[in-house]
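In this view, the complex is presented without one of its protein chains, the others remaining in place.
Which chain is which? They are A, B and C, in the order written, and residues in each are numbered from 1.
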């Protein structure tokens, strides 16, 4: 099936995207974020990042977490391009919330078949969730999970669990016999211990989670198949978050370059500032075009979704690194301070850069598809 | 053995270097080079590049080709740092001549032991020579040679033979039984056919050479060992040529940036020109420091010579590419023309960039030394 | 990458079918002689004739000037040129020789020309009977285009032109030139006017064309000297002193952003006989041995080839996204990147191809062992034409920083 030229990005999708932007602009300006998450610069602080649950409740009521849930499970079944448009705005606001984690979980559940319909319905009703499947070494291949299921119980530890401190449920990938299955379990179920990681990113939280004889519902027998099918969406949505955040970095730095004066000129006069900022813009645009192409492939050309999602996340990872670097450098001394908001996005972006695979990792997977694997 | 802090770069070495620079400045200005090698832009022209044999004869008489010949074979046995200093000046002048080819051959012969003393003495007497050992695929591993020796006769083809049209002798690496040996043979010996390649570089020539039952003198039994021992010098001398040429590119482009005016300013005012030119300078300086470090290691710390030579050539290859690219770009329309001298250096440098291994290839070998090979 | 025909309008769908049918029967056979890498390097009459014949037949079939009004020799269609170009690309047709006419002169004429001029000039331009060239740059006016000095002195109803244009591609074959002239020495931008002037008919009578040679060894561009050439005022486009504004239309088209203003008149953009693109690069990497195995298996080269594929796909997708306003942060932001990115990506791809080729990258046109016939070193050098001409990459970044990010002007 060919892709529609306009990505299938409908008026409804545009409305969703721009109302989200407006919502954050009114309700969550960056100074609010700074006050919320950067109140204590001591690295020995308590590590669960603060977040605005009341605001999140409003978004839940607006139905954000059920956008991606299939209609068959009482969701809205919106196309991936529409969801990506929304996620871009969440990234632009660097809004701390479990939306991305819940969307990732939703895409995996939706790839599980009927057995996961119950879990999907919970999400449609407002339950939030995150994936627990990464090993201690940070492998993005879920078959490397260190959690084991036997006799219906989970044991082991999942690492790098995103926004674990904000969600209601874990979707756990566990080794079972010679295969891997997926389990659905409440974050406060008996036998679960959530250890918050001390992370750099102030706008998200992360944990490693111990499972000790935890009873959990199996929602999918062939977990790797479902995860593989959902992986393009996971990468694409994170990439959408990155380009939104990068656009904030670009615009904020350009604004500073328009107003900060040195040598009797706004510093944007100097090509040493102007041209790298243009290159940031170019990098963002590349990533953004690739994000919507990948999202559209998820909707219309699933055979090429993996290929395009690798392109999108590779490009977004480069964008995250480059936009962050230049945002601090061009803010000069002030950019190096805790009080300057660019640090918030810098840290979020460095987190996103590596999350679910960095640029080189995705290019390696892409090469296997385009050029064939090397035996 | 530790390296001397000053690289062992003696006053004698400095004298040699600066007299060479002066010699080229007086006798071989760039307009002379242009007239000599760029008289015919048609790519269907005869492919042996023109060169000034009379001038070369003067340099032979000055003893340039016997500088690297060991004293035991009637040469001067100068340290590699002194030779590198001279080669840098040859590169700066982009002087078409078989010096580098002869030096490479000299270093290999000097690593052969007594059996090669006769050949070395020929070089000390003014014979020029080049290495013939590369296969059709351009492998820099001499064990891949396509020339075979059996019953004292050579058969096969050597590719990418440098300055084959200017030299008297070939030093051929040929497979013999299960090993590889080196053979010394006149370029016009019976059975040899030299096919000039149509190459981009106007300042050098290159050929593939057919050997059909060619009788040749074996000068070394274990050819790979000698080639391996000489390889750091081969790479380092080519890197020295590159940094000399790159310095010409830098200074010529900086001069243009000081004088060419646009928007009522010399274009060097604009940081889009100024900063990349500074980056070219930085890249040259890195390569140059690494060249003298590698040359000094050849003289004083042979165990680390390979490691440092890989660094030097990797850095020089990057320098060749970057300095060339910026020299054309910043000369603008005029830089894109045949009449502008930057094209001569651009083409020589692109040739040098790949010759004896490009940057990635050398970094791969370096990694094997520093990090250990990957099994 | 993506098919783009699922959203054709009925008119587009019907037209696409027409193109396919016609191209199936009429795509010309490869010539017996070598074609240059692009129309800008046409050197011989033989090459020119072959390419002019192709343009004429495509024009007659309605594949050129599709979206131009019928009264100017166009097809009178809407948004169909893109369809024709896509189908010609798919059919691997040759490029069109009148690249400057189609790409720059026609949209400028359409936008700014007087009715009579348009009727007179456009049909012969579209059919390729008249080759056009562009007289903007001068020895002292490259990046700083508004500083042109070639002067038009008023003389009754006419102007007398004296001066020196340079880097003038196709001037040696051109019937007409679009030209930026100084009509007032007291003002910089405001002292410029824009004309169309006959070239071939004035050779030796006020116009001299001298070929220049490119670093590749090819010819194709020229110096053009004007000595007391009289030009009628009726050949002026736009008002007196309005030359800079008219030139802006030309430049937008030259820099792949013309659709912001007027439709393109036809012909594929930047068509070349050997594209410095990843498809060709991958082909090279499959055929080349590197470190004793196929280059396409080398992990570092794989990574760098993917970098180029990603950049190239990103640029294609930019062009697609530019048509979806809801996904744009600024109306001109993507179009103004096109020329910069196209030229720089091709330059990097060609540079990488030389590394893939390794020692063989030394081999040039005419060498029997040269990979792809030596086209890669040629392509690599040619890319500098593109990062320099039509506004250097440095100028493009200024424009983007100033027009899109509203940063202070750098000059």
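Following the convention adopted for this analysis, contacts are C-beta pairs under 8 Å (C-beta built on N, C-alpha and C of every residue); 3 or more make two chains touch, one makes a residue touch a chain.
Computed from a predicted model, the values in this text were never measured in an experiment.
Only one of A:159, A:231 or A:292 touches the absent chain when the whole complex is considered: A:159. The chain omitted from view is touched by exactly one of B:235, B:287, B:305 or B:340, namely B:287.
Touching the omitted chain from chain A are residues 41-44, 134, 136-141, 144, 159-160, 197-201, 206, 208, 261-265, 267, 270, 272-273, 321, 325, 328-329, 332-333, 335-340, 343, 346, 350-351, 353-355, 358, 360-361, 364.
In the full complex, the hidden chain is touched by chain B at residues 2-7, 9, 11, 13-14, 17-18, 85, 247, 250, 254, 257-258, 265-266, 268-271, 273-275, 277-279, 281-282, 285-290, 292-293, 301, 311, 314-315, 360, 363-364, 366-367, 370-372, 374. Hidden from this view is one chain, which touches chain C at 299-300, 303.
Going forward, only the chains that are shown with their structure count from here on.
Using the mean of the Cα atoms as each chain's centre, the chain most removed from chain B is A. Look at where the CA atoms of chain B average out and do the same for chain C: the two points lie 39 Å apart. Annotation: 51 Å between the Cα-based centres of chain A and chain B.
Residue positions 270-271, 275 of chain A each touch two or more of the other chains.
Contacts with at least two other chains are made by residues 394, 397-398, 410 of chain C.
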